[in-house]
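Note that one protein chain is taken out, while the other chains of the complex remain in position.
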Amino acid sequence: MSTKQIIGVFDDEALLLKATQKLKSHGVNIRDIYGPSADHDLIKNLTRESKLPYLSVFTGILTILLTFAFVYYVTVIDYPLHYGGKPVFAFPSLVVVMYLLCILITGAFTTFSFLTSEKMFPGKAPRLVDPRAAIDRFYLVLERNFNPDEITEWLREEGAEEIIEKETEA
Amino acid sequence: MLNNKIRYALVKGNKTYGQITDELLANVEQKPPLWWYGAMTIGTILLAIGAWAVYMSLSQGLGTWGLTNSVAWGWDIINFVWWIGIGHAGTAFSIFFLVFRQKWAGSINRAAEAMTVFAVVCAAMFPLLHMGRPWLAFYIAPYPNTRLLWLNFNSPLFWDVLAITTYLITSIMLWYMGMVPDLATIAQRTKNKVGKFLYGMFSMGWNGSLYSYNRYETLMKILGGLAAPLVISVHTIVALDFAVSVMPGWHTTILPPYFFVGAIFSGFAMVLTIMILLRKAFKLTDYITEKHLDNIAQVLKFGSLIIGLAYVTELFTAWYSGVEYEIFTFFRARFTGNYSVQFWVMFTFNAIIPQLFWFKKARRNLVILFIVSIIINIGMWFERYIILVSTLAQDYLPSSWTPYHPTMVDIGIYLGTFGLFTCGMMMFIRYIPIIAINEVKPIARAEKLRKLKEQNHEH
Amino acid sequence: MEKKYWKSLKEVQRAEHLQADELPADHQAKSMIDILADDDNSKSSSRRDFLKWCGISFFSATVLSACENPVKKAIPYLNQPEELIPGKASWYASTYLRGNDYCPVLVKNRDGRPIKIEGNTLSSITKGGTSARVQASVLSLYDTGARYKQAMRNGEGLLWEEADADVVKKLGEITAQGGRMALVTPTLLSPVTRALIDEFKAAHPSLELVTWDAVSYAGIRKAHEQLFGQPIIPDYRFDNAELIVGFGCDFLGTWLSPVEFARRYAKKRRVSRDKPEMSQHIQFEGMLSLTGANADERVPVKPSEELKILISLYNKLAGLAGQSPAMEVSPAYDVDALAGQLMEHRGRALVVSGSPQKEVQMLVAAINQLSGAYGNTIDTSTPLMTGMSDDDAFETLLSDMSQGKVGAVMFYQTNPVYQYPDTEGIVNAIKNTGLSLSFATTRDETAEVCQYILPDHHYLESWGDAEFKAGHYSLMQPLIHPLFKTRQFQDSLLTWLGREADFHSYLKNWWQKNLLPQQNVYPDPTNFWVKTLQAGVLEVPARGMANLLPNPGALGDIMAALREQIQGADLEYVTYPSLSMGDGHDANNPWLQELPDPVTSVCWDNFSAVSPATAASLGLVEGDMIRINDKVEVPVLIQPGLAAGTLAIALGYGRTQGGISADGRGGNAFLLSPKRSFHGLVSSWTKVGSGHLFARTQTHFSMEGRAIVRESTLDKYKNDPAAGNELREYHLKHHNTLYPDPEFPGHHWALMVDLNACTGCSTCVVACQSENNTPVIGKDEVRRRRIMHWMRIDRYYTGDADNPGVVFQPLMCQHCDHAPCENVCPVAATTHSQEGINQITYNRCVGTKYCINNCPYKVRRFNWYEYATKEQFNTHTSTDLGRMVLNPDVTVRERGVVEKCSFCVQRIQEAKLKAKMERRTLKDGEVMPACVQACPSSALVFGDLNDPESKVSQLIKDSRNYHLLEELHTLPSVGYLTKIRNPRS
Partner (left out) sequence: MHNTFKEGIIRLGKVFPMVLVLLISIICWLPKAVQGQDTLAGEAEGVVETVDSLVEETAEAAAEITENQPAEAYARGGYSKQDLRRGERLFKGLVPFGSGAHSCASCHYTSRTDTLNWNPSAFDLALAWHKDPEYRIQQKMNNPTGMRMMTDHLDMTVTLEEERQLEAYYEAILEEGPGELRAYPVNSIIFWGLGVLMLLAVVDLLITKKVRFKAIHVLILIVGLVVHMQYAVAESRNLGRTQGYAPDQPIKFSHLVHAGENAIDCNYCHTVNQFSPSSGIPSNNTCLNCHGVIREGTRSGRFEINKIHQAEESGKPIEWLRIHDLPDHTFYSHAQHVNAGGLECLECHGTVEEMHVLYQHADLSMGWCLTCHRDNDADFVGNPYFGIYKQLHQDIKDGKIDAVKAAQIGGEDCMKCHY
């Protein structure tokens, strides 16, 4: 199925923000915004909070548990060796190991999860609306669930540099 | 420190995004200037010296170093700690920026992170090289094997290896993930086919979607958050190498915080050195403003005070403890004895000279800033020298006291790490935007808004 | 997955080539030393390297997919000797004998090769003690570089048959012409050799036997002859003496019978609560000797002054006894108190002097007689057989030789070209002699100028015997088939006598004929021989007390000579046989070269020691090269404790033809005294250079006020057994730990060191090196402070800077139960064993050196280079032959690996295994690390702390016991007993 999209091109985030607010108040569905950078307010306004932090916390807790199991197995169960008169299970020493492994694994896993959720991998070709979206223009992509002329009009009012109508495959 | 108020110009000039992009990508897109080739040549020569030194030490043995039966760690570990300390700043900046939302760190943190990565790589060479049998370095990894033998989790050296690995990997993740949008930008702009291919490949298909930015910002925050304790823990763990031991001058509880502050201190000093150079070289005066440098100088002043306090505290605890060995090490070996020259160099360079930054003129004078930053780096090197050598050379039994002198190989390896660092930084300068464009742009916008507001207010 | 490995012709033959090239010819034929199944160490490097490179590039190894292990051979005996068990050591009794140096030994023989020397406990002389040189002697057996490998004529090899023909012909000619010939030997302690030489003399009546020792004790013998009419060297009983007064006499280090004297001395120095008594030792000397360092009171005086004190002491005693004084002297030291003390300790005092001069020894003998020492602290019933040197005869011989009056001269175990003061004169004399030949075993200066070199066996390849003390015989037997084409001296004589070259039978017959009747334990001759050979020693009743006929008038005759000798000068010198080098014959032994002198901690060098004050007045600094009397060039070493105006120079260095380890080390101090008095006046000295770097293993000599060696005096000890050890109680009270005390369910090994019994003789250092394959590293590396010895003797000065007290402290791994080194090793290469041993696993070590840093005692050693195999470090183990000395029970460490004392765990394991196999418990004293076994004074005791009856358990409870740096709570397994001195109040 192919849908038609209206894309407003902006060169300033401030204008963009105002435009999105206006369009949103009119009930226009904003599909996405492509640009070289993202404004924090824009993100706040348009997107839901990411669930990445929950994943991260979960991974962290799991890692701590697994690491503890690992070091306990190694030092106490598998081959208890005696170092400097310490008991085989010298917990304070293990804390450091658990802590570091936790950070390492959590960090790596979170990054990996991000890449997976974004379907990013080295060598993937970017699907850009326009090359300039990666340089200095913002592309406000709207669904055409309203009268296109009306949307165009609103966009123009809000200072869009250019308005593009595009047919894309869903 | 946690305020978000913008009180001064972080990006100067009224710039459009296009302008910013053009200016910040200049180093990547334009032909490098002559000094770049010069620096690269020097770096390569240093690297070659390092390669010779490494070859000597690998082929002949550690006997080519100046170590003795008592001073079994010398320049190798001094340099290791020094480099690790320098490697602190980058991540610290990222945390300032990402976690504490200190906007002023935005334009510095890319270069600082690059510095971190290269410094940690330089540092990581030393633990490997200082092994008697580096070809068996894999023994240090806890992996299941046919010997059924694991390793000693009590050893601070294992913590150290783990800490450095973690720190290096996290730093690289921070640095690289922070770079992805910029890489995508370059990939679109560059005309060079190979460049396009490589930048495109490493930008991993970044398309600048708002939703991606949402997750991306979260990720960066998480990574920054994870790195925050690391910044503290890495040097703490390096300090544990010494603090966990029984040697006089090492076995003190103050060592971890003292090391941490020292690391931040030396790291910021190195950042200052590099920023001044970059700013000069690429005319980035609008992005790296005096205010940035001023801020760093303030941090250095603060760090210097803490460091000075730590030195004095150490002396005090040694005296207060009444332990004759510690009193000897601190008061006879360091304060007045064989190592007094190094001690006083350390004390002056680290605790006294940076007090210049109480004066605004000094903070705003690039020459003074530059010289002091170098002095701090030298002072911090001597700090590590004092900690390592003065303790080991004169420890418990006077019968085993030995002098310590480095050899050409020791010096060569140190120079080699400079070469590695220089080459790394030069390659970074050449191929990656020094300042994070995607992070600077919002700052620039905010700046613009503020100015507009001010104008409106005035009228 | 099954791998196939292939034997190829090449491997077989290459191995053969290797052996043919590198091993001496006799080997292949006799295959005495086959490379046995378990003998891994001899050819280890290739395999190690291989694994190393596989490790570093394991991926490329994967790619190869055919990473083959090298093919190893296991070659059994063709005919296995009955008595030999492959892989198991056997012990044979023999005797170390070299000139006046004597020690009955047990030799550890593993797979047909001697690898370790221990003392023979059956000998009543040494009771199992050894000296550093005895311990190191096994290495000179395998000295490929310096040993003569075949008979030679003018530098060219020739067959023994040819050499024999030549020599017999020439000797025959000389005898026929009635020409003179001479055989120069050191004191011959072997009665059989003396008998054989007598036979040889009978065949060649013009042969003259000239006895000449480099370091002569003949003065004592002559003194007794002149004074008492008995040419004897009596036996000095330090174990009976409560007051010992030494005059320049290093009886604990090198004088007469140091192993025996150290034992006796220590016996009297040992204190305990049951016996809070010890001898008092006063030493007068110019240098700072090992013995002086042990003295309770040391008076540093110039040699001339020393003699004056001796004379005035005699005067005083003579006066007390109502005799006339010898001569008027006015020494700086007042001897009244000392004389009084000697009289007070009548019969329990002993005065000894190290002087080689007859006149001085006569004075000493007279003093001893006045103080009633004879019969009490001096035993004349078993006189020593040493000190037969006849300098006059040697001088006559030399002058005759230079005039061409001598037809033939033969040197056996002497090296006068090096040891005689007039090198040029003696070389000319030898050149002017028709036939000159040397029986030298290893390269020496004399042999190099002789026409013929007919190399003798090493003592471990020889048959022989010795009578060190009257009635105390011991046997020497070969432990290995001769490594080179050498022939025993005695066999040479037998051959030239036209008899069968079978000294073994000759020896056996002589013993059966002469010694069998003197004993009554074994009536059967064969049994007598076998059992005695097994025991190594035979002690027959002494001949009875020598009848002393005092001749007081004799003293009057020596006044002129004495008057000459007390002439002093501003600057005088003393030369002394060094502890490690002796008279220099073993100078090519790297173990000995690298053994730091216990007093100065210098190795690989000799030097002119000078006191700080004198150095300042002469304008000398350490490292200056000076030329003394225009004869000897040595560097200057600043050494506190020397007498003002005295230079002390060690003998035994400055060899020129000794081999790579010996040549060019220091200066030859033998050249200094033309009259061989070993001290004299410095008539001239010039500074010829500066900046000489010494290889010292210790450079800081103050304890910095730390309680490292705890000392007290006998008086205080009598009142409080913990005197000097008050800190111990404090630390015990303040020991706190978070962790539970470590438990040792089976054994708990511990070592106790009695600092009172330890004389610092350093025998343990060499014993440890020999047992544990510790590499030699050479002078440069020692300079860099990288000595590898697992055990070291620390020395500290206490008190007065001009005349400091000296304390020795043997230091090995303390095997701490809370070992700081163990915690910090990341790869678990060093851990604690269930038996309390601090284990180091070389193959696991990656060499982070963290443990070295974290060891408060700094006893861990690092292989900075590939010391074991690289030639540049003067190590014998870089050659295949030299590697035969390695102990197969101890791994040879690779470069990059940390090593340290293991309490000789291989011995522990062996003893435990023996006990297990015999189904019994381990006995106390059964396990002895090498240092403990070698110690002549039994200062070290090893045992199991879990056994309440064991000696160490008793000693560790002693109130003198303390642990080094116990405030660190490392809980060492090594304890020290405080040093108690007995100064004059």
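General remarks:
The chains carry the letters A, B and C, assigned in the order they are written, with residues numbered from 1 in each.
Operating definition for what follows: contacts are C-beta pairs under 8 Å (C-beta built on N, C-alpha and C of every residue); 3 or more make two chains touch, one makes a residue touch a chain.
Nothing here was measured: the structure is a model prediction, and the numbers come from that model.
Screening C:K405, C:R563 or C:K916 for touch with the missing chain picks out C:K916. Along chain B, the points of touch with the absent chain fall at residues 31-32, 37, 145-149, 192, 194, 201.
Although one chain is not displayed, chain C still touches it through residues 1-10, 12-17, 29, 31, 34, 36-38, 40-41, 44, 47-48, 51, 54-55, 57-69, 71-80, 85-88, 745-747, 831, 833-835, 837, 839-844, 889-892, 902, 905-906, 909, 912-913, 915-917, 919-922, 944, 946-947.
Heads up, the rule we're going with is that only the chains that are shown with their structure count from here on.
Chain pair with the larger contact count among A-C and A-B is A-B, by C-beta pairs in contact. Separating the centre of chain B from that of chain C, both taken as means of CA atoms, is a distance of 57 Å. Between the Cα centres of chain A and chain C there is a gap of 78 Å. Contacts with at least two other chains are made by residues 149-150, 152, 154, 158 of chain B.
Counting partners per residue, chain A has 81, 83-84, 86 as the residues that reach two or more other chains. The touching residues of chain A, when paired with chain B in their complex, are 11-14, 32-40, 42-43, 46-50, 52-53, 56, 70-71, 74-75, 78-79, 81, 83-84, 86, 90, 93-94, 96-97, 99-101, 103-104, 106-108, 110-111, 114-115, 117-128, 131-137.
By the touch rule above, chain C contacts chain B in their complex via residues 52-53, 55-56, 698-706, 708, 781, 784-787, 792, 794-796, 809, 811, 820, 822-828, 831, 844-850, 852-854, 856-858, 860-866, 894-898, 964-965, 967-968, 970. Of all residues in chain B, those touching chain A in their complex are 16-18, 20-21, 142, 148-150, 152-154, 158-159, 162-163, 165-166, 169-170, 173, 177, 181, 184-185, 187-189, 200-219, 221-223, 226-227, 229-230, 233, 237, 240, 437-439, 441-442, 445, 448-449.
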